[in-house]
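Pasting a structure here, questions to come.
Every protein chain except one is present and positioned as in the full complex.
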Amino acid sequence: MREASERRLGDKADVTALLGAFCFFLSAIEYMVPKPLPFMRLGIANLPILLAADLLPLPWFLVLALVKVVGMSVISGSLFSYIALFSLAGTLVAALVMWAARRAGGRLISAVGVSVLGAVSSNAVQVLLARVVVFGEAARLIAPAFLAMGLVTGTLLGLFAEAFAAKSSWYALASSQLAARPGEGRDEP
Amino acid sequence: MRLRPLDFVALLAAAAAVAMACVSAYSPKGGEPFVVVTAPGGEWIYPLGEDRELEIEGSLGATRICISGGSVRIESSPCPNQTCVAAGAVSVPGQWLACLPNEVFVRIEGRGAEGGVDAGSF
Partner (left out) sequence: MSPEPGRPAAARAAARKARAAEARGRRRERWEALFAPWALAAAGAAVSAAFLFQPALGSRILMLLAFMAAARGAGKRVSVLATVLISAGIVAANLLVPVGRVLARLGPLVLTETALLEGIERAVTFEGLIYASKASILPGLRLPGRFGSIVASAFVYYERIVEYKGRLRPASLVADADELMLRVWEEPPAGPRRDAGARRPARGWALLALAVAAAWALLALS
């Protein structure tokens, strides 16, 4: 019994690692886009998390969020800086909001709504943090641009996620494997 | 694909958040009043909304000023008559406190005073 449940966990760890790797890749792409502020993010690295809202149970979903933050911080070498703190706060809030929206909304909401809510709340938290850590009161001046950016990128990411989930054979494979009985899935080495 | 009902709710909520942020960012400045202190040694400015204790050097010695809970008062003063301490707290733009012997002048500035309505005229 215990062995079986561990096997299933291994399965999810594998999907978590793969999705985490995609977060790193997307954030590397995002890194090439010039931005006026070092912690300003388009948020495309949240795409795998958006996809995972339907694939992974909550604990693994949160592990994915942490893998994204820690892994990205190690690759970019920002683990001990405020950048990692912004990334942690933004990612965790986006993840929790997207998870809640996905589960509460059911069939009444698509990835677009989920993604927009996640992106805007994530950017709002980062503005609040920027107010405490770097900008002081003046942070409210950057809030409109940050939130508007979340609205736009959230919508675009949501549209892409819908298209991907509908057409992707990887996505179909992963969701069927994760739903499969223990033992039928693939083991983590 | 077609958007679903709650997508529109989400988009509206996000747009509302952006609108609120715009209102907060671009509303005319001066909404929050400031405490302006002038003394022989210079001029100091502090937001009225943040609690803090100040010691401002006047011509006789240090005047202690306390900003707390959105009002400002003179806590102690080296002057002989102590009228500035007795004057209590002020909190409205246009109001002021002064310690003439020590040459320390405290006034509240903000939108109310600039709007042409002097608090003193009430």
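The letters A and B name the chains in turn, as written, and every chain counts its residues from 1.
What we mean here is this: a contact is a pair of C-beta atoms (placed from the backbone, for glycine too) under 8 Å apart; a residue touches a chain by one contact, two chains touch by 3 or more.
Everything quoted here is computed from the prediction, not taken from an experiment.
K.L.:
Check the options A:33, A:58, A:163 or A:179 and report the residue that touches the missing chain.
P.N.:
With A:33, A:58, A:163 or A:179 as choices, the missing chain is touched by A:163.
K.L.:
Identify the residues of chain B touching the omitted chain, counting contacts across the whole complex.
P.N.:
34, 42-47
K.L.:
By the contact definition given up top, give the residues of chain A that touch the hidden chain.
P.N.:
Touching the chain left out of view, chain A contributes residues 13-14, 16-18, 20-22, 24-25, 28, 37-38, 63, 66-67, 70-71, 73-75, 77-84, 133-139, 141, 160, 163-164, 167-171, 173, 186-189.
By our rule, only the chains that are shown with their structure count from here on.
K.L.:
For chain A and chain B, let me know how many angstrom lie between their CA-based centres, rounded off.
P.N.:
Whole-Å distance between the two chain centres: 41.
K.L.:
Along chain B, where are the residues that touch chain A in the complex?
P.N.:
Result: residues 1, 3-11, 13-15, 17-18, 21-22, 24-26, 47 of chain B touch chain A.
K.L.:
For a test of understanding, state which residues of chain A touch chain B in their complex under the given definition.
P.N.:
Listed in rising order, the residues are 101, 105, 107-110, 112-114, 116-117, 119-120, 124, 137, 140-141, 143-144, 146-148, 150-151, 154-155, 159, 162-163, 166.
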